[in-house]
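Note that one protein chain is taken out, while the other chains of the complex remain in position.
Chain IDs A, B and C follow the sequence of writing; residue 1 opens each chain.
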Amino acid sequence: MFLTQLLFLSLSIFPLAALIAILFAAKGSRTFRQSIYWLLFSVNLLVLLISINTAFFNIDLDFQLYRLAGSLQISFHIDRLAAFFMGIIAFVSSTVCVYSVRYTEHHGSARSKNFTTAMTALFIMSMYLVVAADNSFTFLFFWELMSLTSFFLVLSDRSKTETGKSALFYFIMTQMSTTFLMLGFLALYTVSGSMQFIQVDSLSGLFKAGVFLSLFVGFSIKAGVIPFHKWLPYAHSASPSNISALMSGVMIKVAIYGLTRFLLFVFSPDLWWGVTILVFGLVSALLGVIYALKEHDIKKLLAYHSIENIGIILMGLGLYIIFLKYDFSTLANLSLIGALFHTLNHALFKSLLFLSSGSVVDVIGTRNIEEMGGLIKRMPYTGILFLFGSVSIAALPPFNGFVSELMIFQAFLHSFVIDNPFMKVLLFIGLSLFALTSALAAACFVKAFGVIFLAMPRSNAARESHDVSWIMIVGPSMLAAACILLGIFSYQIFNWLGFAFPLPDLMVIGLSLLFIVVLVWLFVKLVANKHSRTSETWGCGIISQNSSMEYTASGFSEPILTIFRPVYRTRKTVNRNFHDNFGSIFKDGIAEIHTFKLFEERIYLPVARFVQKISDYVSNKHDVDLDTYILYSFTAIVVLILITGWLIK
Amino acid sequence: MHFILYAFINTLFVILVSPLFVSLIKKVKAFTQGRQGPPIFQTYFMLNKLLSKERVYSVNSSLIMKMTPYINITCMLVASLFVPLLYVPEPVAGIGNVILFLYLMVCAKFFMALAGLDAGSTFGGMGSSREMTVSAVVEPVVIIVFAALGLLMNTSNLHEIFSSSIKSSLVFNPAAILISLSLFIILIVETSRIPVDNPETHLELTMIHEAMILEYSGSDLALMELSHSIKQTLLMAVLINVLMPFGLALEPGITSILLSSVLFILKAVILSVIIGIFEASFAKYRLFRLPSLFMLAFFFSFSTILFELLR
Amino acid sequence: MNDIIDVFFVLILATAALIITVRTLSSLFNIYSFQSLFIAVVAVVLFFQTGNIVLLLIAILTILSKALLVPYVMRRIQKNMNLKRDVEFRYLTPIGSLLVGTLMIFLVYRSFSTLLSELSYDDLFFFGAVIGLSITLMGMMVIFTRKKVITKIIGYLMMENGILLFSLFIAELPFIIEVLIVIDLVILITLATILAYGIDSTIDDFHSKLNSFTLWFKD
Partner (left out) sequence: MLLAYLLTGIVVLILMLIRFPESEKRANYLNSLSIVHTSAYLAITITALITISLPSYFANRYFFMDSFALYETLIACSVFFLSSFYSRGYVRRLMQSGEIEVRELRVFYAAYNLLLTVVVFSFYCNNLALFWILLELTTVLSAILIVTLNAKENIVAALKYLFTASTAMLFSVIGLILLFAMTKNNTGDGNLNWDILQQQGNALPPTLFTFAFIFIFIGFAAKAGIVPFHTWLPQAHAKAPSVISVLLSSVLLNVGIYGILRLYAIAHLNPSWHTISIILIVFGCLTVAVAAFSMLPRGNLKKLIAFSSIEHMGFILLGIGIGTPLILFWVLFHTLAHALVKTLLFFSAGILHEQYHSNMFEDMRDIIKLQPLASWGLLLGCLAITGLPLFPVFISKLNILMQIAAYSLPLLCVILLLFLLVAGAFTTILIRTFMQKADHEYESYPAAMSMKVPLAVLIIGIFVMGVFFPTGLQNLLNNIVFSLGF
């Protein structure tokens, strides 16, 4: 029992830290805030150790906080699944805490910095407790608290006007997700009679489908699945980078945790559930990466990639249910563990990417990648870290991204064991779309890394940039190290955990890669010409090579945009003006590419306008004089008399 | 121990034999255009010349430029372990997984594209942008082809595919013919042959692969050319082992290795001649007509799957 | 005895129709006091019929308060406001509101017929209750069809008379309650007239005038 006390003692440090931060609002000096972040870092590490212990040795922890009233009590139960997710949250938030020791120094007044520190502490604590929740009341309680604190964090940088818009968008979407979750939980409560997460088998037919759909919609709004993803790019570009690292690295995973918790432990899923989750996963993966390709704001690009990776995780879950229904348990376990491993990997490399891009944005000052370039020579460490992140997100062999995508590929490839032909065709189409997504992801990150870090700087800010302080390098480098280690030793880890999967042993591959590199290097050292010199890049004879000759991000993604034109509905407008009126001597012109914001224009704005219209109509009915008021009550009374007279016999 | 012997023999054979086919294809194309063309061993001479030259780096380039040749060659050599040219060793954990084979090639392509961007010239940028577009569109086709192959042999390990193709010779199976057609199209795309991209030209509009290695010189260029030729050999080997596996031995005896190497060279020469003729008879497609070509390959492999499923 | 009550029913309905249509304020006050007088007479007649002492007390109370006191207060304030006539109508012209009034009577009759059978009343009492309720509804109509607040107050008083008539025929509340209801009515009316003074009066220095009326709370 010692562990439970230790765990919840450490979790109680968060609110204390938050309280201290708020109380010393104005007076708090820099060292004071940094000491809080170091405290948070150590607490996160402690929680990481405890969760690893529970995850591996499968000891469940139970803890009743207190009984609020009647059937409502805040109680926690941590089993392997919850411990796994707590481990993810702990590791990522410890690195983010280290990173934000220096990062929060650059923004806002002392009071707002204290406020963000306090809110980050509460945000991390609420995520822990959502994952550890034992009954749906606690789950909802901390789920709301999580969205509330993250709403304040998104709103923390109040100087820019579009922060307000994105914070509003974010808040309404989270409220919508809570509404759907509440609907699902209450419907479950009416059947099972208790709020606990226990196996409910008495559901059937339409009711079960309704409960599943409301929960699925609730969780996918928070996870950013395609039709509900619209808040993600706005929230991430508006919030400071350490917060968007936490949000997209970890908060989205809490939604995935909720979905897995219900699929594994509460429901006995039907086949069509698997197919819907798979289809939603495929659509959000493909559209996520396609929209990422057109993005030139680094944070929005990474946000769309979170949508893509959430799509991949959903694919894994969908496959798990499909294989479960055809009772291929090995393949089902493979895809489930693949999905969970991808959640862990995505948390790692996405927060690594967000933190390193945060340092870049912090130094350059703008988020537009068209104004960056040549940063690898000026910010080598951040460059290397971003390279590690982009290599593992593009799923290249020795890294962890590859292993989890390989597991899901393996599940797709072995899907020919299923006898139902239509399912096989669906899975093969899924396989090709999945391959297309990972290839586009690779293309997108070549563009991102190439345009930001390589070649010549495109703006003065980029030219005079210098690398960030060592603390903002240590945090992400912990994540990078985890990426590589998890990649190479994945096979050993799985064997140790007891899952024998037909996975390639990446340690052997890594060793052979290393061995061959050394061999080739030696060969070149001995045989080839020793000296080398630097000279102008070849520009067909132009002497002064400047940065405007380089390939820009929009140039890089233009071929893909034209190929996927129907998805983007790209509109190319070119207008030229000439010196003479015969249109022969060209003066200047503007060429623009507009991509149509499908979801915003077609779904979100019409709904908002409709609601606005009704509310205008209803509220205008109130700004009238006394006679109309009396007329309202007169008609109401006459109607009432009519009804009672006729209906009630 | 046994595996290391296989690894040593296989990689050595690949390195030795692959430049031959590149110059062979050039020779065949020259004959079709009525000119004499370079000698068969021209690529060996070029590699030797390049090794002796000094390396020239652009002023803008960073460590990516220096790293990429080594990454390319290692990826290709490790990938060569996956495709047994002479004899099929008994499976070792991990070696032979189709996805790993494909993603090693993607890793090489990823870093080559980055190197293209690194020098800061427009050619490199255009080359890597088009390379990534083409690879993004062709990737699903490649996966479906190997999935179809896996479906036929119901395994996803290359070694098992080849060993089972030896036992039950596939030549007369209709699905095998469709698969080899799409494998041939993938070979053309991956090694940037004529319809997709022109390997010999330096005209910026037509070169994709060449544009990325424009900035390289000296030993780096040698490594890049070598890895390009190894990639071509590996893909040819996959096609050969699937369609005409009779030369491939099953256990490592001296005589069987010599026999299978001679047979492999013979089959590869025939295939290079076919490639040369195929290249000569086509003109380079416009970039945005390429997806229709890939749809053709996709159609072939998907019809194999349907054919296999519904039979 | 019953036909006397029927006559007074008709008279009461006539006063209600007059209140809806008449435009000059002073005649409105007179019609209102006549209406309360007629209701008081109906109460006395009922007293002779049933011998219930409470009815007599109610009749006296109505005459004192509604026939004399309230019109006096209203006239006094109306003089200061020198407002003679309320001509503007809204939503319903006088003819329209009369039509709606008759519709009200039918509606109330229709929906009440099922209910009051349970209370086993003879049809006179039932008819009296129906007229009482419809006069209340007509009073409400006056409120939202007339423009000036003074006429709205008269409408409100008419509604109150309707309820008094209704209670005469269904069941008289204990007298103590009736007295309290009347007191409360008087307070309400005085406050409404003070406020009406602010709205309808054409004199601009409103506040000084208003304070003179807070004479009850001497400085």
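Some observations on this one:
By our rule, a residue touches a chain if its C-beta (ideal position, glycine included) is under 8 Å from a C-beta of that chain, and two chains touch if they have at least 3 such contacts.
Remember, it's a predicted structure, so these values are computed and weren't measured experimentally.
In the entire assembly, the chain absent from the figure touches the shown chains A, C. Touch with the chain that is not drawn comes from one residue among A:F14, A:Y37 or A:F137, which is A:F137. Against the chain not displayed here, chain C makes contact via residues 114-116, 118-120, 133, 136, 140, 143, 149, 152, 156, 159-160, 163, 166-167, 170-171, 173, 177, 180-181, 184, 187-188, 191-192, 195-196, 198-199, 206-207, 211, 214, 217, 219.
Listed by residue number, the positions of chain A touching the unshown chain are 68-70, 72, 137, 140-142, 144-145, 148, 155, 158, 161, 163-164, 167-168, 171-172, 175-176, 179, 182-183, 186-187, 189-190, 210, 611-612, 614-616, 618-619, 621-622, 625-626, 628-630, 632-633, 635-637, 640, 644, 647-649.
Methods note: only the chains that are shown with their structure count from here on.
Separating the CA-averaged centres of chain A and chain C is a span of 70 Å.
For the pair chain A and chain B, the distance between C-alpha centroids works out to 36 Å. Taking each chain's centre as the mean of its C-alpha atoms, chain B lies 102 Å from chain C.
Across the assembly, chain B contributes no residue that touches 2 or more other chains.
Residues 90-91, 104, 107-108, 110-112, 114, 137, 140-141, 143-145, 147, 152 of chain C are the ones touching chain A in the complex.
For chain A in complex with chain C, the residues that touch the partner chain are 626-628, 630-631, 633-634, 637-638, 641-642, 644-646, 649. Of all the residues in chain A, the ones that touch chain B in their complex are 374, 376-377, 383, 391, 394-397, 402, 406, 409-410, 412-414, 416-417, 421, 424-425, 428, 431-436, 438-440, 442-443, 446-447, 449-451, 453-456, 491, 502-506, 508-509, 512-513, 516-517, 520-521, 524, 527-529, 531-539, 545, 547, 549-551, 555-560, 562-563.
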